[in-house]
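Note that one protein chain is taken out, while the other chains of the complex remain in position.
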Amino acid sequence: MDTKQQKLVQKVKKETEIKRPVFRNAVKAFFVGGTICLIGQIILEILMKTVGLEKELANAVMVTIMVFLGALLTCLGIYDKIGQFAGCGTIIPITGFANSMASAAIESKSEGVFLGIILNMFKLAGSVIVVGVLSAFIFGTLRYFIGI
Amino acid sequence: MKVGKQSVVLENVYLGETAVVTGPKEKNGPLGRYFDKTYDDLHCKADSWEKAEMQLLRDALEICLEKNKLDYSEVDCFIGGDLNNQIIIGNYVLRDYPFPYLGVFGACSTANEAIIVGSAFLEAGMGKRILVGTSSHNATSERQFRYPTEYGGQKPESLTFTVTAAGVALLQNEPATIRVSGFTAGKVIDAEFKDPLDMGRAMAPAAFDTLLQHFEDFGVGPDAYDLIVTGDLSYYGRDMVVRLFKEMDMDFSEKYKDCGLLIYDRDEQEVFAGGSGCGCCAAVTFGYLCSLLKEGQYKKILVVATGALLNSVITAQKESIPGIAHAVVLERMVP
Partner (left out) sequence: MIFLKAFIVGGLICALGQISMDKFKLVPIYITSLFVFLGAALDLFNAYDKLIEFSGAGASLPISSFGHSILHAALEKAEEVGYIGILTGVFNLSAAGIAAAIIFAFFGAVIFKPKG
């Protein structure tokens, strides 16, 4: 390719930029994400009103149930199909966190329990915990000393 | 004999019988009936994704030997590769065979790279029968380059879907219906594409470059061929090549197809932009195109296998994705 052809490549590269269906994806994410949160809220209400748990405990149990559902759907091979449709609708809720751990663990099953499942579990989810703790440290320090 | 800058004209290399073994999605695609053996499940009755891919290659090797009525002792060597780290599939499968193994890596262009190396040996008189082959598997590829297969992340439309298939062919000196008339070895072409989820377009400039060089080296145009096929540019990459040639006042889009678009039905199967992977070009070329050449539907075709030469580490270092394309001329010998 001479320089003229190289310039041509850059020109066609710009012309053929693939556009994503932003609005359509956002609507799908809205509905699926909203539904997951709705399910969580229903579980929360049942735990508080019917089972009679107090707020903090009910929340912890609700989160545990949602994590369980995320892991289960991942292991049944269903979560990735919903995820393809919903995008962030399934990535952002805590079920997405469970999915990232379960999927990494189950994928590495062929390497055995320790070198596979255990070692690889946090491959994708690790970033969430690191960023979380770092943010808490930075903002916590700011708030503690400067008292925002 | 070398011609031009990157090409070689071959006198003495022919294609014997081929074998293609695939997974379920390919079996259910438009070319299902052209494959020798198919599996109904991605695990291919093996314990891991990697072992499943090994099973595909092993099956293809055995079927190819059987179709060519060859004993292991009659094979001079096997040349091949795959997408896994250290091209591990061939390394392990060839443990069970008594002939030499030359592993090559050209990413998804490996099929043609193997043909090029094998043809060079045969043309030089260094052997009579050389097996060339390659494989890819959707799960091993997802696992290595992208995400765990059960991860709920959303894949964009630009993504190409790695084909689960292995293709093995015999290259021989003895005349046969299909002759390998020549090849053009590609250069590494980097057009500054940075998105690994947009591989088709990243490889398009390499296909463009190799095609241009091929036409120049051989002194021909697209008219010399009944069909020009790229390995796995799929929908967006193929579109880019068509546009590039249109800008040069060349339009052969009527006879230009892509293996990634042939092996799957994009409307019926969830494959995003189309197929990709070493197995894509191998399965379509060895299974489908060779059949069409034998039947007489095509007389002379140009197969341009394309590859993206990246890995996740270097991409994380914000490097762009270089591509490569190797072209092979397949011609039907009129008896």
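In order of appearance the chains are A and B, and numbering begins at 1 in each one.
The definition used in the following text is that contacts are C-beta pairs under 8 Å (C-beta built on N, C-alpha and C of every residue); 3 or more make two chains touch, one makes a residue touch a chain.
Since the structure is predicted, the reported quantities are computational estimates derived from the model, not experimental observations.
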Neighbouring shown chains of the undisplayed chain, as defined at the top: A, B
Among A:V27, A:V51 or A:L115, the residue in touch with the chain that has been omitted: A:V27
Those residues of chain A which, in the complete complex, touch the missing chain: 20-22, 25-45, 59-64, 66-68, 70-72, 74-77, 86-89, 91-98, 100-109, 113, 117-118, 121, 124-125, 127-129, 131-133, 135-137, 139-144, 148
Residue numbers in chain B that touch the chain omitted from display: 42-43, 49, 138-139, 148-150, 153-154, 195
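Keep in mind that, in the parts below, only the chains that are shown with their structure count from here on.
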Chain centre separation (chain A, chain B; CA means) in Å: 36
Chain B-touching residues of chain A, taken from the complex the two chains share: 1, 5-6, 8-13, 15-16, 18, 20, 25, 74-75, 77, 79-80, 82-84, 86-88, 90-91, 96, 99-100, 102-104, 106-108, 110, 123-124
Interfacial residue positions of chain B with respect to chain A in the complex: 47-51, 143, 147-158, 189, 191-193, 198, 201, 205, 208-209, 212, 236, 239-240, 243-244, 247-248, 270
